[in-house]
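Moving on, here comes subunit A:
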Amino acid sequence: MTGGYDDRGNRDVSIANPAGGSAAHPVPAGGRAQPAPGGPFLIGEAMTGGYGRGADILHACTIAVERGEIAVIVGPNGAGKSTAMKAMFGMLDLRAGTVRLDGEDITAISPQARVREGMGFVPQTQNIFASMTVEENLEMGAFVRRDDFRDTMAQVYDLFPVLKEKRRQPAGELSGGQRQQVAVGRALMTRPKVLLLDEPTAGVSPIVMDELFDRIVEVARTGLPVLMVEQNARQALEIADKAYVLVQGANAHTGTGRALLHDPQVRRSFLGG
Partner candidate 1 sequence: MIRVENLHRHFGGFRAVDGATLSIEKGTVTGLIGPNGAGKSTLFNVVSGALPPTSGRIVMDGEDITGLPPHALFHKGLLRTFQIAHEFSSMTCRENLMMVPGHQSGETLWNAWFGRGRIAQEEAVLLKKADEVLDFLTISHLKDERAGNLSGGQKKLLELGRTMMVDARIVFLDEVGAGVNRTLLMTIADTILRLNRERGYTFCVIEHDMDFIGRICDPVIVMAQGKKLAEGTIDDIKANGAVIEAYLGAGLRTREASA
Partner candidate 2 sequence: EDARIGVILGFTGPIESLTPGMAASAELALSEVNDSGAFLTGITLVPERADSTCIDAAAATAAAERLVTTDGVLAIMGADCSGVTGAVLSNVAVPNGVPMISPSATSPALSGAEDNGLFFRTAPSDARQGEVLAQILIERDIGSVAVTYTNNDYGKGFADSFEAAYAELGGEITLTSPHEDGKGDYSAEIGALASAGGDVLVVLGYSDQGGKGMIQAALDTGAFDTFAMGDGMYSDALLADLGGDIDGSFGSVPWAEGEGAEAFSALASKAGFTAESSYTRESYDAAALIALAMMKGAEASSAAVAANVLDVANAPGEPILPGELGKALKIIAEGGEIDYVGATDVELGDSGEAAGSYRYYEITDGAFSTVSFK
């Protein structure tokens, strides 16, 4: 028994594909980025698409983030928040709509190429390499970097001291919250030009969450745009420059973080009153 932390009770790869049986088909390699000047730093515009051959999950959904901004997506479970994030990262082949990064149309390029273009992403689930050590997880975050990344790693360890303690341990043996820290740390290692976080705070303790939010704000202030999905919405909206409410795959409300936070309808329906 490897214990209760394995994602799969039945540890048989042959049945439960470890990739979680996801039907997502990433954009294949080989596409090219097209110049598309103007607009926000990162924008997924009028994105429409779904998983495999299934029905559309996203309906002309638009999400954008400017340099130095924090944009937050909230919405009920299953609204398509994670799907939208995946679509912007090319983990999902869009049926319509475009994704543009820093004046380039990147709709057709593969996820690994987007990493090279400077995007960093923490998915909601399956966001660590369970069989590799914490340190190797972080190194993998820096995979596309050719420079010396030791100081970035030191910063991550500063942010999450517990990871330093456990750096030789396989990440799969960590507690839920610790895994989440590894996942965020991995994305920070990329030194991205834009950071996409899907519920980075799920399962982390309040004290770590505070640090995390502080750090996100700090990072954004250095000019790095951050796009994140949060269920811990009240706290997230407080720091958000821009916020989107997604409902059933479409934009329902858009505004500044504070505006939405104080919108009574949004509060009642999505923020838990």
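Candidate selection criterion: all candidates are chains of the complex that A comes from, given by their letters.
In this text, contacts are C-beta pairs under 8 Å (C-beta built on N, C-alpha and C of every residue); 3 or more make two chains touch, one makes a residue touch a chain; residues count from 1.
Values in this document were obtained by computation on a predicted structure and should not be read as measured data.
Undergrad: In the complex, subunit A is touched by which of the candidates 1 or 2?
TA: Among 1 or 2, only candidate 1 touches subunit A here.
Undergrad: Under the stated contact criterion, what part of subunit A meets candidate 1 in this complex?
TA: It comes out as residues 1, 3-5, 7, 9, 16, 20-23, 51, 54, 75-83, 124-125, 162, 173-178, 180-181, 199, 202-211, 231-235, 268-273.
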